[in-house]
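Every protein chain but one is kept in place in this view of the complex.
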Amino acid sequence: MMKGLKKWRLFSLLAVLTVFLAGCGQEELSTLLPAGQVGKDQFNLLLLSSGIMLLVIIVVVAIYLVALVRFRRSKLGEDHIPEQVEGSHTLELVWTIIPILLILLLAVPTVYYTYKLGDVTAMGAVDDDGNAENLVVDVTAKLYWWEFEYPDLGIVTAQELVVPMDEKVYFNLIAADVKHSFWIPAVGGKLDNNVENVNKFYLVFEKDSSELKDGVFYGKCAELCGPSHALMDFKVKTMPRAEFDNWVAAMQASGDNQVVANPAGEEVFKQSCIGCHATSGVGESGAVGPNLATFGDRNRVAGFMDHTKEDLIDWIKYTQKHKPGNKMPEFADQLSDSELDALAEYLMGLSVEK
Amino acid sequence: MSSVAQKKGFGATLWDWLTTVDHKKIGILYFLGGGFFFVVGGIEAMLIRWQLHKPNNDFVSAGLFNDLITMHGTTMIFLAAMPILFGFMNAIMPLQIGARDVAFPFINSLGFWMFFFGGLFLNLSWFFQQVPDAGWTSYASLSTASEGHGVDFYAIGLQIAGGGTLMAGINFLVTIINMRAPGMTYMRMPLFTWTTFVASAMILFAFPPLTVGLFFLTFDRMFGGNFFDHTMGGNTIIWEHIFWIFGHPEVYILILPAFGIFSEIFSTFSRKRLFGYPSMVFATVLIGFLGFMVWAHHMFTVGLGPTANAIFAVATMAIAVPTGVKIFNWLLTMWGGSITITTPMLYALGFIPSFVMGGVTGVMQGAAPLDYQLHDSYFIVAHFHYVIVGGVVLGILAATHYWWPKMFGTMLNEALGKVTFWFFFIGFHMTFLIQHWLGFWGMPRRVWTFMDGQGWNSANFISTIGAFLMAIGVIVLVYNIIVTSVKNVKVANDPWGDGRTLEWAIESPPIYYNFPATPLVRGLDTVWIEKMEGNETGITAAEPIKDIHMPNGSIIPFLMTFGLFVAGFGAMFRTEHAWGLPVLILGLLWTFLMMGARSLKDDTGYYIKKDEILRDLKRKGGQK
Amino acid sequence: MAEIQVYKRTPAEQKLAQRRAKKSMRDQVMMFSLMIFLTLVSFSMVVAFEAGVAGFSKFFIIPMVMLFAAVQVGLQLYYFMHMSEKGHGIPQMFMYTGALLGFLIPLTFVTIVWW
């Protein structure tokens, strides 16, 4: 549908209409195709409010058009002096009370959902053995990447959030440098990553991301955070619980049995990169650079570039060109082409899913 | 001092404008200054839209883009919309209440110069290549982390301009409170005067928090303060609260005068008294009051907790009710009237559906859980341009056409006016309607570019085309203004023929003392009443013609502000240049010196003698 | 500066005016004593709290000192700043609005919008 639109050249009413009708956007990032309970609640609120608002617009426009058609001076004559009506109490009352009712209609579910979506009391719940009952993910937003720690599982990853389906996943959000905001449009509304306090909320993922175009949901930073704010994307992989458990196990083992696709690349990595990047998924948040244990499984380089060796090399060489203001140095002068090649191969091999 | 168009040299003319304390001239200065910044902000908008017309565009760099949106937002709100509205308030409001001048002519001029130098200061950042880049909201953590002097330009520039705004607000308030002509009770004031009053009251209460917030920001960035540094116990959320405690009232400060303008236009061109005048007044006051109770609706996603969110959500929605009252009263003013579609009326007609669409999306955002999705997406951009462009800018354009003859003595071309309208109106809807969907489709705002393949391409392209249609509209308007001014065909007192309020009973443009004799007001729409009762002049004098007391012009406001402007640079470069501190001190000293000069001198104004007034009257052919 | 009407008071009127002024002056001195008294009480309560005198808990003192402060403000406004005299309708309106907002903003900061 969108492909067809891309060829669109002529400016015509038809095209405009098509866009409106195309209306729902893309599954992996549209709020209009919610893929989880939170998003659905919000979508319902959207439908309700849009309905009310449409009604308001229609009523206003109707009165407006009738007035405009009936009371034109060209019809009534140049000299017509209308009666200087002062007002009408009945009418005033009508258009005070009806809007109040409409507002109430919207206010009640608003308050209800505000409390419902704000309820994180179950977050710290533990079962009889002292194990956490719910999955909790600590999200740290940094210039310009995302770190995801699973504190109860002892693992950490970056840029790609992996979550199980059909259960509440709780999030602790914080920012490491400046303020960011954590948003997965297709799954639910956003919450800010403030610098000074942890924000908590939950999301529910009800759709398997492997059915999507790129196999992932798109996540966005929704708070201006500097030049590369636009490029601070992340991805979300959702999977059934069993698959998720496998992934967790693989992550927990990733320190010991790493795939080394290119030993020379590993050498380069140990010399130039290891100061900032870890390749084991076991650990805590707080690293200087993103954890690369799952790099080979990822979908994008640096969150937005194509996941190819060429783009990876280009990224390592010219980080500032691609993401102005980010904290990774440029390696164009530090590493030779062959080193870069080996490094890229090594990185592309890092995987826990295979 | 005399208004008689003597031939004056350029120097004398310039001096006249620099020293003027005449509210009509200051009104024109505001209008020109604001108009200039509107074009600047508009060009910035065009660059923004051009950058976003296709995916992965590299027309501007990431850093420059942030400069552009920050300056676009800041310029449009503080330096374009508000000053232009102040222009109309200055030029028209005193006439509407039958006053000879504003309450504080000197402070009026000071307010203008502070706005102007503040704006100049802000925009000089372009020449230093250190431009504010943290968004017009300058949220702390980003604004405190921002390198260079960009955000300092923002903080100091707005501080200066904001001081001017506060002065203007107090001045309008006192003018309305104390200077109304005999018989002009509060409940007979034209709606534009009322909205000026309420907007000014909101300025009085909304700008001090901004002042404080900007000081905090300045202290943090330049003097080692820790308000927003969480490692030192500070808290960035304080900035957000303070900014929005100011920021939300600010948007009503913008829209209320526009409401006033449309109220005048609807009743004039429907030839009918404003329907439900008392409830219009009440709704205005109520909106003004509620405007202070909803600021946290900009912060639903900050994590204030469900209780705060729920309370502010409901309070936000409540504003729909008084606003609705206004909308329906306008509709009912047209109903049963005799509507003629002049250019101003065309804008007013365009305003109703546009603003309602923007207003209702505001209410949707007020539903907090829904706002978790909408916040900081393009939906928000769509909302506020619908209310601001569809409300405030249409209001400004309407007023420009409506009061042009009163301000400049000549009529803008009606046909060109309509051309402007249609380009602007169509372009406006094209630009911003589609942005609602961009928001739904997951596009965050303030993004410098976007990747291909997210389904946003065509919508952004359409939006950009719309923006250029708007630009064509504005260019036609500029052309219209130039042509009209060159032709300069003089018009009579009431060129629209249906004027209802006092400004239409005196000549266009009014003589510098406005009213030869103070008018007597006998009801709402006093000129209309007089005319209906057969008084062709539309005005009855409240007292015999006698000497008129007038204020003296003064160069001090200009000089005083200049000191602040200079001091601003000194403060900014204090740490890196040796001249910084001395310049800061000298600038402030100069300002204090000027204040001293003002205060030590006895300035009691001068008198226009009765004879001179009578001579003027005779020359005009005997206005009563 | 429009001309003002100069009115010469008769000796009787002048006496009356002076008596009135004196009277209001006496009121003001009274109010001043009251203010000093309230201040003293406020400070002594806190001193008592510091000394650990029973009954002076934080939850008693804070509302009390706030109340006293409010009363003092009222006295300043109405007596010292003459807000009780006529012609102060507008100042009253704006001061009340200011006070209301000035009360609400810190209030929200200590209740719902802060943590």
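To keep things simple, chains are lettered A, B and C as they appear, and every chain counts its residues starting from 1.
Note that in this section contacts are C-beta pairs under 8 Å (C-beta built on N, C-alpha and C of every residue); 3 or more make two chains touch, one makes a residue touch a chain.
By our rule, contacts and distances are computed from a predicted model.
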Notebook entry, point to check: For the complex's missing chain, which UniProt name, "Dihydroorotate dehydrogenase B (NAD(+)), electron transfer subunit", "NADH-quinone oxidoreductase subunit D", "Cytochrome (Ubi)quinol oxidase subunit III" or "ABC transporter permease"?
Noted result: "Cytochrome (Ubi)quinol oxidase subunit III"
Checklist line | Visible chains that the absent chain touches, using the contact criterion stated earlier | finding: B, C
Next item on the list: Based on the whole complex, identify which of B:50, B:128 or B:219 touches the chain you can't see.
Entry: B:219
Check: If the hidden chain were put back, which of B:19, B:57 or B:211 would touch it?
Finding: B:211
Check: Can you list where chain B touches the absent chain?
Finding: 103-104, 166, 170-171, 173-174, 177-179, 204-205, 207-209, 211-213, 215-216, 219-220, 223-227, 229, 231-235, 238, 241-242, 245, 596, 599-600, 602, 604
Check: Which residues does chain C use to touch the chain missing from this display?
Finding: 1-4, 6-9, 11, 14, 17-18, 21, 25, 28-29, 32, 35-36, 39, 42-43, 46-47, 49-50, 58, 61-62, 65-66, 68-69, 72-73, 76-77, 80-81, 87-88, 90-91, 94-95, 97-99, 101-103, 105-106, 108-110, 114
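In this section, only the chains that are shown with their structure count from here on.
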Next item on the list: For chain A and chain B, let me know how many angstrom lie between their CA-based centres, rounded off.
Entry: 36
Notebook entry, point to check: Residues of chain A touching 2+ other chains?
Noted result: 197
Next item on the list: Can you tell me which residues of chain B touch two or more of the remaining chains?
Entry: 237, 305
Next item on the list: Would you tell me which residues of chain B are touching chain C in their complex?
Entry: 177, 201, 204-205, 209, 237, 241, 245, 292-293, 296, 299, 304-305, 307-308, 311, 549, 604-605
Checklist line | Partner chain B, residues of chain C touching it in the complex | finding: 1-2, 90, 94, 97-98, 101, 104-105, 108-109, 112-115
Checklist line | Interface residues, chain A side, partner chain B - complex | finding: 2, 5-6, 8, 11, 15-16, 19-20, 23, 25-26, 29-32, 39, 41-42, 45-46, 49-50, 52-53, 56-57, 60-61, 63-64, 67-68, 70-74, 76, 80-88, 91-92, 95-96, 99-100, 103, 106-107, 109-111, 113-119, 173, 175, 177-179, 181, 183, 185-186, 188-192, 194-197, 199-200, 218, 220-230, 233, 304, 324-325
